[in-house]
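Reading through the structure tokens given below for one structure.
Removed: one protein chain of the complex. Kept in place: all other protein chains.
Up next is chain A:
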Amino acid sequence: MTLSLRFRAAIVSLALLGVFLGVWHLATRGGGATATMSPEYAKLMGLTATQGKSAMPGPLDVGAKLWEHLKRPFYDNGPNDKGLGIQLAYSIGRVGLGYLIAVIVAIPLGFMIGMSPLISKALDPFIQVLKPISPLAWMPLALYTIKDSSISAIFVIFICSVWPMLLNTAFGVAGVRKEWINVARTLEVGTVRRAFTVILPAAAPTILTGMRISIGIAWLVIVAAEMLVGGTGIGYFVWNEWNNLSITNVIIAILLIGLVGMLLDQVLARFTRMVTFPE
């Protein structure tokens, strides 16, 4: 019996998921030591102390809660109680805006760096110093100068996603094959037309790879940024639920962050495939 590799891999994946959920369920089933105490005291102590229930929610708890969230993703009961859909939408909106600004800045600038050795050498020291700075280190400066926490978060997304795009664009543009440039030269193709008809398509796969790295970093950073700036977003939700001691909601949020991150990556991967040319 030879099934396709994909099918067999899917079976193994499902089996691993089952094992993981099973172990999780067994580990959190409870049965810990219970102490005898007066009923009043027991009320204060909660189920962990009185019935030996694990403090960690089991997969069934998480599943039930997740179902609840999925049924009402967009409810809004005031600042500290919003549906997960709303929180995710805030985060995706911030990432999208910061990322878009980064694209608008990084790609033209990367083109200039890639095409001009002078600009490349002149800007290199700045890029080398700015690139390794943790995006969150900019946060206080951003809050001080911008004075708006939401825009500061967008700025942080911008600053973290700009570097991979900038460097990849410059690298891709500088690495366009000499013979393709020579084809354009012998055909007397002007600079602008050459940039769009030869350099851009030739460098597109490298540029898109940079954009894919950037969206991954942006999604990593938004969670941390929102924990700092507060108010809305999935990062704030995680922190708020931690303060509420709702581990169930924290686990759900972690799961959703992973899923959204994967989706964003897949979208960029698809774009990358669209512009990749076989040689």
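The working rule: a contact is a pair of C-beta atoms (placed from the backbone, for glycine too) under 8 Å apart; a residue touches a chain by one contact, two chains touch by 3 or more; residues count from 1.
Just so it is clear, contacts and distances are computed from a predicted model.
**Q** Determine which name in "Chemotaxis protein CheW", "Phosphoribosylformylglycinamidine synthase subunit PurQ", "dihydrouracil dehydrogenase (NAD(+))" or "ABC transporter ATP-binding protein" the UniProt entry assigns to the undisplayed chain of the complex.
**A** Its UniProt record gives the name "ABC transporter ATP-binding protein".
**Q** Among A:13, A:182 or A:244, which residue is in contact with the omitted chain in the full complex?
**A** Of the candidates A:13, A:182 or A:244, A:182 is in touch with the missing chain.
**Q** One chain is left out of this view; which of A:39, A:78, A:132 or A:278 touches it in the full complex?
**A** Residue touching the chain left out of view: A:278.
**Q** What residues on chain A make contact with the chain left out of this view?
**A** 177, 179-180, 182-183, 185-189, 197-198, 201-202, 275, 277-279
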